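Before we start, here is the structure in question, set down as structure tokens.
Note that one protein chain of the assembly has been removed; the remaining protein chains are unaltered in position.
We just call them A and B in the order they show up, numbering each chain from 1.
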Amino acid sequence: MSLQQSIQQAAQKEYSPTAPAIAPKNVQMYKYDQFDDEFITQRIEQLRSQINRRLAGELSEDEFKPLRLQNGVYLQLHAYMLRLAIPYGQLNSTQMRALAYIARKYDKGFGHFTTRQNIQYNWPALSDIPEILEDLQKVEMHAIQTSGNCIRNTTSDPFAGAAADELTDPRPWCEIIRQWSTLHPEFAFLPRKFKIAVNAAEQDRAAILYHDVALQIIENDQGEMGFKVYVGGGQGRTPVIAKLVREFLEPQYLLSYLDAILRTYNMLGRRDNLYKARIKITVNETGVEEFSRLVELEWNRIKDTGFNLPEEQKQTIFKHFELPEFETYQYDAAKFESKKTENNGFDYFVKNNTFAHKQDGYTIVSISLKPHGGIPGDISADQMDLVAQLADDYSLSEIRATHRQNLVLPHVKLDDLFILWQKLTKVNLAAGNIGLLTDIIACPGLDYCALANARSIPIAQMIAEHFDDMKKLNDLGDITLNISGCINACAHHHVANIGILGVDKKGEESYQVTLGGSSRSDADIGKIVGPGFSGDEIVGAIETITNVYLAGRTNSDETFLEYYRRAGQNPFKEALYNVA
Amino acid sequence: MLLNKQGETAENENIIIRDVEGLTLHDDQILPYAYWLAQKAEIKQKLNRVAIWLDSHDDIEALSDDLSSIDLIALNFPKFGDGRAFTMAHLLQDKFNYKGEIRAIGHPIADQAQFLFRCGVDSIDIPDAQDPTIWVKEATRMSRFYQRSAENIAANSKY
Partner (left out) sequence: MALAKQIKPLKNPVSVTANLLLKGSTVYLKADGTWSDDIANSAIAHGREQETALLALANITEKTQYVVGAYSFDVKIIDGKATPLGMREIIRAKGIPTITPDGLTSKPEWQNQFTKSNASSQKI
């Protein structure tokens, strides 16, 4: 039986948006009301008329481009690309089946999960896009503001609402931000794109400090919840860690405070130079004290008269995210342990791909989209259907997308974990490499992207093929490796422990290596280790880098990043370039 | 041709003055901001109706003391992607409580019309050679909004 057939057999049901939707049961997520539905209808009608005006010559490409981008439509090397919004990375099984349906009907049978917890399709025709959006509307999804110089999809912890280490569930706040930012009339033509991220856990799994605005939910000394606000983080050609502008923002003022930040940026942000237009440059050039003074000044003007979400509406949104009803049961620990002993693969899977759940007897399961030899973030329509089925069977119909281009089943009973792993194994989705060297973030690169200078995907594949020994990977432990195909840094190479940047060197693809980046709470920007490597040399260079670490670490408890911070670049330079 | 927030069009009676050399003042002129700053007293004295235009980089804060003597403020779009006029319109009506007419001029596109009205703009000077019917349509394109707008259309706004 081929892989294809196996997946098809495994997927018991197939979803079609033209047939009545299989309503997922009790998924704790925001559900559209009539208002939201009518809003989407009007927005699709607007895009349809814009496309018609473009085809009739009433809109020039210059005018049309920002309009299509604000609906997620890019023009890439081979075709248009459509990026759909997955608000803060949350999906239900029905939505996943709709994504599979779209992949088959309008695309070439697959999709690509991005570092912004979104999904993109590589082959739609411009003329099909309104129809795709209508299909999406049936499952309460859209593509609004997934590109363009506006407020983008708010990202967050993919384990939100499930993680044992979270202070509170950040998703309702993300939803409030999503609604506030959707077609905000004042902020649709900003100097440049604007990204907001929210985290409420101890661990930062959303790289929030590399966002234009980072909101860390904290508790003050009085036990009240609020936001610690950072501004001006970003990657691209100038990576910057966001700077603290407010220690504690009372939650009822969230929207007026964001209005004040955006208004200040809209007026001050540079419009003379595309590469200096992000808020990180505005904050650097203005100075963080002065920028924050201006924000506070504006906020003090509007905090009581401007728009803050009324308490009643806030409660309505929060109700959508009430915890699901978990089962209380005694899980069979002995059986679980014996399965781990019997199956090496399961043991690695448990060790690397699961995370502590807030409910006893449950766990959070990551599905790696970096299978051996696969394309980071890519998933076939059949696999999407299967993940949907597994979510229905084992995760209360819920799925998450992560900023590391993986998927998550957030509510899995420990008793079900082994059978879930077995089912994933059959369709090549059981790679137990989450957080390991081969859990690579890679952008589409020159294989698809009109901006890229070099390919990313083949490099990711070669590295994954070279490091295919699970024992060695586990010995190397916690390492992030990210590969971007150009300086725009879509794959976050600056913030990886090992970053690879593809550049064009006199017409040839060349790969520059940075070391020491981190996207977690100990955020750091990687530094270039030396001259770049050709495609032929890059795998060897990564092998050398890992060997330097293995030889130099105090013991296996010292992670790659810890070793690098202690030893610096010199040992790596010596080994890579033969210099003393 | 002018467009208002109800999606109605009207003839534009105003002339935007970009070059002030040898200018004779008339009530129908929209004067450059710098010129007005330099000649405030004379303009106030000579004209029954004062109208000025600001470019997107002009400092709107410096206007605040004189707003009561200005009947129309036009906000220029040097190019449609320069979105400062949206915030300038907001500040005029929300921060400075400006009661006169706010107009968008220069190079906005029809797809921005409703956003402009929602930020407090009263009229848009439709660029020449553009089909006004498209502007009329876009002025009232959406009837559902997640934010309360300048006009606070409570019936259509989610909150």
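Operating definition for what follows: a contact is a pair of C-beta atoms (placed from the backbone, for glycine too) under 8 Å apart; a residue touches a chain by one contact, two chains touch by 3 or more.
Not measured: the values here are computed from a predicted model.
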Interface partners of the hidden chain - shown chains only, full complex considered: A
Which of A:287, A:531 or A:568 contacts the chain that the document leaves out: A:531
Sole contact to the chain not displayed, among A:218, A:244, A:539 or A:567: A:539
Full-complex contact with the absent chain, from A:380, A:433 or A:482: A:380
Residues of chain A in contact with the chain not shown: 3, 54-57, 61, 75-80, 108-110, 124-127, 371, 373-375, 378, 380, 428, 444, 446-448, 452, 454-455, 457-458, 461-462, 465-466, 507, 509, 530-531, 533, 535-541, 543-544, 575-578
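Following the convention adopted for this analysis, only the chains that are shown with their structure count from here on.
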CA centroid of chain A to CA centroid of chain B, Å: 40
Residues of chain A that touch chain B when the two form their complex: 35, 38-39, 42-43, 46, 49-50, 53, 58-59, 63, 66-67, 149, 179-180, 182-191, 263, 266-267, 271, 301-302, 306-307, 309-310, 313
Chain A contact footprint on chain B (complex, rising order): 56, 80-84, 86-88, 90-91, 94-95, 109, 111-112, 114-116, 118-119, 131, 134, 137-138, 141-149, 158-159
